[in-house]
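Every protein chain except one is present and positioned as in the full complex.
By letter and in written order, the chains are A, B and C; residue numbering begins at 1 in each of them.
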Amino acid sequence: MQLDPNAIADYNQSQLEGHQRKLSYWTQEVATAEPIIRKLIDFQIAIPSWALGTGGTRFGRFAGGGEPRSLEEKMADVGLLHALNQASGAISLHIPWDIPTDYDAIKGLAASYSLAFDAVNSNTFQDQPEQELSYKFGSLQHVDAAVRQQAIDHNIDVIRHGEALGSKALTVWLSDGSCFPGQLNFRKAFGRTLDSLGEIYAALPEDWKLFVEYKAFEPNFYSMTVGDWGSSFLYASKLGPKAYTLVDLGHHLPNANIEQIVSILLNEGKLGGFHFNDSKYGDDDLTAGSIKPYQLFLIFNELVDGMDARGMNHATSLGWMIDASHNVKDPLEDLLQSVEAIQLAYAQALLVDRQALEEAREANDVAQAQEILQDAFRTDVRPLVAEARRRAGGALQPLALYRQLNVRQQLIGERGAKTIATGL
Amino acid sequence: MQLDPNAIADYNQSQLEGHQRKLSYWTQEVATAEPIIRKLIDFQIAIPSWALGTGGTRFGRFAGGGEPRSLEEKMADVGLLHALNQASGAISLHIPWDIPTDYDAIKGLAASYSLAFDAVNSNTFQDQPEQELSYKFGSLQHVDAAVRQQAIDHNIDVIRHGEALGSKALTVWLSDGSCFPGQLNFRKAFGRTLDSLGEIYAALPEDWKLFVEYKAFEPNFYSMTVGDWGSSFLYASKLGPKAYTLVDLGHHLPNANIEQIVSILLNEGKLGGFHFNDSKYGDDDLTAGSIKPYQLFLIFNELVDGMDARGMNHATSLGWMIDASHNVKDPLEDLLQSVEAIQLAYAQALLVDRQALEEAREANDVAQAQEILQDAFRTDVRPLVAEARRRAGGALQPLALYRQLNVRQQLIGERGAKTIATGL
Amino acid sequence: MQLDPNAIADYNQSQLEGHQRKLSYWTQEVATAEPIIRKLIDFQIAIPSWALGTGGTRFGRFAGGGEPRSLEEKMADVGLLHALNQASGAISLHIPWDIPTDYDAIKGLAASYSLAFDAVNSNTFQDQPEQELSYKFGSLQHVDAAVRQQAIDHNIDVIRHGEALGSKALTVWLSDGSCFPGQLNFRKAFGRTLDSLGEIYAALPEDWKLFVEYKAFEPNFYSMTVGDWGSSFLYASKLGPKAYTLVDLGHHLPNANIEQIVSILLNEGKLGGFHFNDSKYGDDDLTAGSIKPYQLFLIFNELVDGMDARGMNHATSLGWMIDASHNVKDPLEDLLQSVEAIQLAYAQALLVDRQALEEAREANDVAQAQEILQDAFRTDVRPLVAEARRRAGGALQPLALYRQLNVRQQLIGERGAKTIATGL
Partner (left out) sequence: MQLDPNAIADYNQSQLEGHQRKLSYWTQEVATAEPIIRKLIDFQIAIPSWALGTGGTRFGRFAGGGEPRSLEEKMADVGLLHALNQASGAISLHIPWDIPTDYDAIKGLAASYSLAFDAVNSNTFQDQPEQELSYKFGSLQHVDAAVRQQAIDHNIDVIRHGEALGSKALTVWLSDGSCFPGQLNFRKAFGRTLDSLGEIYAALPEDWKLFVEYKAFEPNFYSMTVGDWGSSFLYASKLGPKAYTLVDLGHHLPNANIEQIVSILLNEGKLGGFHFNDSKYGDDDLTAGSIKPYQLFLIFNELVDGMDARGMNHATSLGWMIDASHNVKDPLEDLLQSVEAIQLAYAQALLVDRQALEEAREANDVAQAQEILQDAFRTDVRPLVAEARRRAGGALQPLALYRQLNVRQQLIGERGAKTIATGL
């Protein structure tokens, strides 16, 4: 579907008075509003191609309707999101599902939606129909060199697709691990995985990054071969300067202090990027900010502090991506909610009075340090985020407009009620 | 496939000398060997029909071969397990996948394998192709009375199938819950679920039990409407004397003291039965005893103590069933391992010197109480369990014989390498 | 110390312009401001006498200064908090530390501070110097009837002290449990504890409540005899209509859905009250709202919904109390922060559009239900809470005024730098 070119402008006009009243109150009270708005405009969060359809669990999947049936339709969906919020200006592809048949056409399509190609993602956690050897017992860790080679070749193949489209990073998430004590020689599995990653690393273009994602458990339920930030850091350090750790918020043991991990990795120069989502129990892949919004804010608080300390560009130095699964919501609505929550956390982190915070810390004034963070978090920054969207050409309230325009109904009309997005 | 009638006897003969040497040492040292062996012979663990094929996760499924393609083949598989270990003498069916076309034929088949029909299981966590209304937002909890009625009718239908086969219990596991704060009115969801269960309860035959299974999370990732033993107990108490709580070992929050829960439920007369498995992180559905064998022993320690205190028959008063998922092992091998682990835990629990334990407790002699439990757990009871199998007509080492007979290869020959068990 | 009677008025005058600007924006945008302010004025949170001094861990305690040395000084501290925030109008005493020598004098003192006496708390988790029998192996669960009787008598004694002061509830938190498998016969421990509680229940005045608090772990590290809401509910149900479950936010296993527990208990008419605090790992006893403010809001969301559904008075139907430990902050500052966080969560819960929420739920509109809750949570309700304080005679910003008045320095001057509050 195509958004009516005037839809956003008309909608914003209808909301403008209320918005300006809230915003004017804001700009009156807070001196830093303007630079925050400018940073928000620059800040883009990539949408993964697999998050555009309804997700599921091992217990089943309850399909929605109007899901994208092709790479082109996935790009149309992200283009639509980006038109609405002007903050989703990149798509992250998943190979083998998103292999273009015509690279130039796809690049042209991306340009028409103002979309960049974010990190490309390989897949060795499933067997594909045409695949020669099985990943049942792992891929880069496999005891059989032929299976490892197949997985290495696949990753290099993914790099090549990404190069052709203008991506600059490969994300490697490995489900490799074991389900039972005894199954794996941890030492050897580590060594084989490192060697395999080394071959992939060697095939990286000069200006690319390799993101090594870690995960504590699932789908292996005893050990994961890249199981925590410490392991990922070890791999990335041994691989070289182009290798980094990628943090998925749902990939930790219960009660982990993720913001501290983020701070350490950033300080070591080894933080590569994020998969945003939220969770209560495991890798629940829920909407960002829907369960623990304060944690999301605290993570951004470390990011802003750490990136500024290293003179890093907020928008471009790290990879920002959503990784979520939408079991009970319209995927596009869910993604709009996630992006909004991420923007709010970022805006609140920008609002923190860092000088006062450091002074409180130097004085061991714990209550005051808490007050400073809470003051930022308790502030209603929604008008700022809406203003950033408005200035960038997006909708003041993307979700409201999405509903007003009956987007999902139109998509169902175009694509059918029983479609299943590829790659799920 | 059919086991060669002499295969077990021949195998046992070949192992007999070593077995008897171990056993004689045992019976020489421990006075209680004989009654333990007799109790082990009586103790049967039901196999669920869905555990006979390769399981998977939301990230994929790596098929094995020779999986059962029909109810008849599932029964053959359980029959084979039972022939080997003489401890798997019941099958637990899952409707709609295991609906018999000819009840008498199925009952005859069961008799030929010496199998009973354990609790029947309904399914409202997936939509079936022909299903009118969707369970996407729950079944017995659903806001729409028509969906609830459909789920109620399905459960009553399951009871009818079970009646025709000789089952005596219905297990209701509900995936009902919510994925996001706000989604559900907990109060109303509880009330609707209770009302729905009430209608199912009303349809129970006089001599049946209703097992209300609880689970902390998954597939819903914010709340589960029957989320813990307290909730299940509430439902079961309000429903009436035929309703009981069913404990699945993998359905708890981290660090839960399951054995204490078991003790409380047993003491309240509301423990109905078990789904055995093991896990490290969540509902990992691993082989029983593969991760926390001491916990399994402690659970049986409470069971033996509590059942004896209430004069309950160990073998028949509660429902004993495995619920596991085999992602990387041959399902039949995995089930043989699970049954063995359960038998070992039961045997060790029977070995506990209960009088000495109570004396230590009365004296607050904590170190001694610990010694008494550890003494039982550290004892190698494998000869006892093997002897129980031998006397009952099973194999001394079922897994070893299973491999020696190349059972899986034969099943692949009969059924094919690419089969997928129904109901997965 | 005494607050200068004009201190608050002067301070508020100095802050008034800014406050009114924020408030007027608020009342302009939100129609429900006025009734929320009125409910906030009525809502009082009791302060426990043990939270007025510096807390510690088993690894040590780093004392602050100016801690209260007597019941009178504890009341002065709570009186000061209440003067500042007009929301801490009750004190919860801990026996044996807070036994008055002159009841009338203490009641007069309370009246002078406008303080009520909230639930009284017994203590059987420590041995007192003069105590005859030890609670090393439990109190109400103890195998020795004489120890149980001592603990029962102590609880009845606590009731008598409470009666004399005008309390209306007894909170029983038991550390009873076991540290090792085998130590305890769970069944018998449950029975003994129930019998002991029954004797305490029998001694309750007609208009009193008994709060049975549960806790998952610590200081016993294998089992707790009142370990979860299900257990507490069982005890309270068996005891009778005056017995209720008390929820301490830090007393759960990791990832527990506390708001659902609250909803169930409320719906069963068995929720008695709260101990507010926050935590990341266990019973960390941190400042309310400092770690998971959204969870605190979700709990209040259930409370408001459930209390309204049963026609319960928000302010008086349940017991509201803080239970925290201040290891690195000034206790009074910490308590001011906790009360503020609780008020904010309550105000946000009052702000939820319940009719719209129910409509979204009835329509299975999950995204909308989330939006409705987030809309309330993202709203900056601090002006409302400040206004409620102002109207009630408290300070617009209690913590800021506390610091401006140098309260802690004055207390150190009066009481000394090395005091240790009794009961720690």
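Rule of thumb we're sticking to: contacts are C-beta pairs under 8 Å (C-beta built on N, C-alpha and C of every residue); 3 or more make two chains touch, one makes a residue touch a chain.
A quick note: this is a predicted structure, and the numbers were derived from the prediction, not measured.
*Asks:* Given the contact definition stated above, which residue among A:23, A:373, A:388 or A:421 touches the chain not shown here?
*Replies:* Once the missing chain is taken into account, the touching residue is A:373.
*Asks:* Can you say which of A:306, A:331 or A:398 touches the chain missing from this structure?
*Replies:* If we include the chain that is not displayed, A:306 is the one touching it.
*Asks:* Hey, which of B:139, B:196 or B:257 is the one touching the hidden chain?
*Replies:* From the options B:139, B:196 or B:257, the contact with the absent chain belongs to B:257.
*Asks:* Can you say which of B:39, B:69 or B:292 touches the chain missing from this structure?
*Replies:* Touching the chain that is not displayed is residue B:292.
*Asks:* Quick one: say which of A:25, A:43, A:97 or A:180 touches the chain that got left out.
*Replies:* A:180
*Asks:* In the complete complex, the non-displayed chain touches which residues of chain B?
*Replies:* Contact residues on chain B toward the absent chain are 21-22, 25, 29, 254-255, 257, 280-281, 287, 289-294, 328-330, 333-334, 337, 344, 364, 366-367, 370-371, 374, 377-380, 382, 399.
*Asks:* List the chain A residues touching the unshown chain?
*Replies:* On the side of chain A, residues 136-137, 143, 178-188, 190-191, 216-217, 222-223, 227-231, 233-234, 252-257, 259-261, 263-264, 266-268, 294, 298, 301-302, 305-306, 309, 357-358, 360-362, 364, 366, 369-370, 372-373 touch the unshown chain.
*Asks:* If the missing chain were put back, which residues of chain C would it touch?
*Replies:* Residues touching the hidden chain, for chain C, are 55-60, 62, 125-127, 134-137, 175, 178-181, 183, 216-219, 221-222, 254, 279-282, 284, 286-287, 290-291, 325, 327-329.
Everything that follows uses one rule, which is that only the chains that are shown with their structure count from here on.
*Asks:* Taking only the C-alpha atoms, how many degrees of rotation bring chain B onto chain C, rounded to the nearest 5?
*Replies:* For the C-alpha superposition of chain B onto chain C, the angle is 180 degrees.
*Asks:* Would you kindly tell me how far, in whole Å, the mean C-alpha position of chain C lies from that of chain A?
*Replies:* Chain centres of chain A and chain C, defined by C-alpha means, are spaced 39 Å apart.
*Asks:* How many angstrom lie between the centres of chain B and chain C, each centre taken as the mean Cα position?
*Replies:* 43
*Asks:* At least two partner chains per residue is the criterion; list those residues in chain B.
*Replies:* 136-137, 179-181, 183, 216-217, 222, 254
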